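One chain of protein is taken out of this complex; the other chains stay put.
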Amino acid sequence: MSTEQVNVTINGLSHSLDVEARRTLADVIREDVGLTGTHLGCEHGVCGACTILLDGQPARACLMLAVQADGAEITTIEGLADGDEMHPVQRAMKEAMAFQCAFCAPGFLMSTVALLEENPNPSAEEIRKELSGNLCRCTGYQSIVAGVETAVRLLSSTGTAGVNQ
Amino acid sequence: MSIQTSGLGFVGQSVARIEDDRFLVGKGHFVADVQPEGGLHAAFVRSPFPHATITAIDTSEARRLAGVVAVYSGAELNEGTHPFVPFVASPGSYSPLYKPMADEKVRHIGDPVALVVAESRRVAEDAAELVIVDYDLLEGVGSIDKALAPGTPQLWERADGNTLHDHTDTYGDVDAVFAAADRVVTLTLDSHRQANQPMETRGTVVEVDPATGHLTIHNTSQGPHVLKWAIAAQTVSQGQLRSLWQFLRNTQRRKAFFAAAKEFRRSNAADLKKQDNAAMKGQLKKDRSLLKHLGQMGLGLLAKDDYPTVTSVDIGGGFGSKGPVAREDLPIAIAAMRLGKTVQWIEDRVENLSDGGQAREERFDVEMAVNEDGTMKGMRVDAIVDAGAYPSFPFGAHVLPGMWKVYMPGPYHVEAFQLRTRVVATNKGRVVPYRGPWANETFVRERAIDAVAAELGMTAADVRAKNMMTEHDAPSHFLTGPTIDETMSTRKTFDRALEMIDGDEIAQMKADAKARNHRVGLGIASYHEAAPGPPDFADAMSPGAGMLTKEDGRATVEADGRIVMYTSQVPHGQSHQTTYKQVVADEFGVSMDDVEINWGNTDKSQFSFIGTGGSRGGPLGAGVMRKTARQVKNQMLEVAADMLEASKDDIQILDGNIHVSGVPAHGLSFADVAGEVAKRTGVALGPVFSHAEKYEGVGNGGWSCATHVAVVDIDLDTGKVEIPKYLVVEDCGPIINPAIVDGQVRGGVAQGIGAVFYENTYYDDDANLLTTTYMDYLIPTAMEIPEIEIEHLETLTKGENDFRGVGEGGMIGAPAALTNAVSDALGIQVTEQYLPPSRILELAGVIDPD
Partner (left out) sequence: MKNPPFIYHRPESLAEALALLAEFGDDAKILAGGQSLLPVMALRLGRPDHVVDIGRIPELLTLDAGPSGTTIGALVRHAEAERSAAIATHAPLVAAAAPHIGHRAIRTRGTLVGSVAHADPAAEMPAVCLALGATMVAASVGGTRLIDAADFHEGYLTTALEPNEILTEIRLPAWPDDAGGAVVEISRRHADYALVGLACIIEVGDGSITGAALAFFGADSTPVRVADAEAVLVGRPPAESAFAAAAEIVSARLDPPSDIHGTANYRKHIAGVLTRRGLAEAAATIGVTA
């Protein structure tokens, strides 16, 4: 068993963790850091439920060893809101009633934040393309696409899609 | 909105979801999030073979691995357990008894043969790889044809020819009707194996109280009461439920038991009398040990003191797959009991794809007797269900014959109908209910109607219009039994759908497509579903079954004035917390924040055989919330009238203010009234007003109806299919929350699209499973699912109005509409439900099969 020290910043807080090398970033975020908002739907990279932001870019937390994240800045769903104030993307998804069971929601939210950061005014087609890396079994996606469109509207009045820390 | 609300009118509005306040910030609480301190983790050793005898299991090396706490073979875990018993015995059926773990034989890939408990899931998986299992391979049975072929090995000793059920139901004089009809159109329709695949897999976390041995089980179950029952009853000698002898020696328990039994008999007397015992007798003839095990389950049902507590906060989807008791739940509970420690099992996706529930692999030989003018005279269907290896408890493939026989002729007039259904065992994962489990009756009928139209040279819409019931058919009865009332509104949805289709536009699309080497086609499918259906619906399926389908609920007002509601529903995406608050807030005349909904804890809710499933959440779940709230409100108004020295009829509640009409300034709060009662009775804590009820719906129709219209655009170069238009016209009566209803409809249609064009749980003829990951089981993404247009009709009943269910319909209509559309596009009669691009090009004659 090889244990490694990992220093990561998660949602603005730095953590120094001793983790077994084989463990994924997703497992460490959930079990050691206690942030269970990042979900595991498949653990082999397809469903997108575990999507986080790694140095601002979307990545699968199930397809990364925690040790690979050493030195990185990570944002999870818990890091989007500013205290009790929801992030505009969260507010938008609520307004659009985007989700049902919402098991997929963390991944969609992180992908959406990443998308809007790069492309603040995507077309419906671009939204669908970008979100095709996240599976949702409940909604048929239309409400989620509407949520992204709502977020575009909210953000155009409030500024950037990024994470304010 | 058309229904009466007494307060602020939340019902009928797309009120934003309460649930989202936790979900969207990452604070949902799913089973994998429970993570109790010091909890142990389990991994199963599962069969890599479809069919084999286990000759030896060696767990010694696995036990020696550091971090491993225990390793149990299947036989060790099964010791002292009772098997799963057939819960729904239907005429002509034999359902094998089986234990939670495979011990002598494995019957499908993924069958659990041993269990490792360790400090972490990863170590448990390491150890699972060290368990050595010796198998003698048997021939795998991977298809219906193979299962039924002479000489094929049998999965179950007593299931001759692998047949678990063979029964024919006949309505009307089929032979005469067929003989008199102008012609008979025949076709054989196949649907393929699909899987529910919620994004959250199954899971269970079992905590043991060291002092009492009481179990608290955090679980993904859609039917937690059945789970607690199964665990209590099946693990009797494991200490959870004491032996019968011990049980009877305790006077208090004995008395409670007999009192409960008497009450059960009394309250279900009518249904019990109706039940057809012949079916169960047939079972007993095959296997006498069933009697003992049934007795055990009966005892378990009534011995409530010994129940574990099953609880859940949030569940990540189920679509039926989390309804049946997971076989895995028993060994995990047993391991926790034996170790006296918390043990958890979170299923992974590979396990879920092999053992998490599958459905819909069915074949139908269909004969339609019709006249030249398009009149449907009779329908004769020979159906076979591939049930996989183990019958699900309590509901699985064996409920299909009863549902199909009632539903299959659909919203059309026919004079005679005959259905033979066989259920066969194969070496595949077990069949579970999947969103509208009976859905293929719609696929069969609607596909057959299009075939009839083609043969008669009529349009498919004209054949439907000619035969579909209209509002003038109410009141009457379906040929297959249930009552038709004004809620049987499929015709309205059909007529509206036709109005909304622009024929010229479709014609233009078809013409344009040809120029691009594409083909465009339009498909229609209409149906009705019992949601919950009239009281005689359950009887038509299986006499007396109504006793299983009642829904319990309880309304209370606490001493401090809080409204607290208790439901036996277990939401897993249906937004019950929001919709029930809407309904109850309206009923009381308060804001939604004033209402608390309690769900997901079997200690707090009443027993339910079903939980959440069968589109019950609206009609029965919300219905009983409203009904009990109304009772409690009346209780409160009595007291308030007394306090305000006014007549009860003059009192109204607005925004939580209980006052005499016109004088809101002198009103009382809920706390004032509840406090007064508390003072009078000396009850300072807990409910001061309370009403509980077993609810069967409002007694009238309860049909949900819809028509789907799909337009497909097929690229004849590639076989890829796009869906430029998809319309659902649906009628589920008064709507509580339109956005939530839309979500249910769209989600169902998306699963139907997945079923037809992407998803296939693929077993080869020897029952090797080839779709074990999400790289091969293809759930459609946002790029595959189109915009889905929805038109709501809200037919009210003449009697007391209630909500009607909507959760399953999307999935019922879509495969039929889509296969009809593909047939129209290609100018052929599609006879299979699975249409991947290579198959599309074969059907179009562009390529040859390999």
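Per-chain numbering from 1; labels A and B assigned in written order.
Definition applied: a contact is a pair of C-beta atoms (placed from the backbone, for glycine too) under 8 Å apart; a residue touches a chain by one contact, two chains touch by 3 or more.
From a predicted model like this one, the values you see are computed outputs, not experimental measurements.
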Where the missing chain makes contact, among the chains that are shown: A, B
Candidates A:Gln90, A:Ser111 or A:Ser143 - the one touching the absent chain: A:Ser111
Residue of B:Gly172, B:Pro780 or B:Pro815 in touch with the missing chain, whole complex considered: B:Pro780
Given A:Arg30, A:Arg60, A:His87 or A:Arg137, the one touching the chain that is not displayed: A:Arg60
Residues belonging to subunit B that touch the chain removed from view: 120-122, 125-126, 129, 348-350, 717-720, 758, 760, 762, 770-771, 773, 775-776, 778, 780-781, 783-784, 836-838, 841-842, 846-850
Touching residues on subunit A - with respect to the absent chain: 1-2, 4, 20-24, 27, 43-45, 48, 51, 54, 57-60, 62-65, 67-68, 111, 114-115, 129-130, 132-133
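Note that only the chains that are shown with their structure count from here on.
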Between subunit A and subunit B, centroid-to-centroid distance (C-alpha), Å: 31
Sites on subunit A touched by subunit B in the complex: 20, 22-23, 30-31, 35-44, 46-47, 49, 76-78, 80-81, 86, 90, 93-95, 97, 99-106, 109, 127-129, 131-145
Subunit A contact footprint on subunit B (complex, rising order): 14, 16-17, 19-21, 23-30, 32-33, 35, 122, 197-201, 314-317, 319, 348-349, 572-575, 739-740, 742-744, 746-751, 773-775, 779, 781-783, 785, 787-788, 810
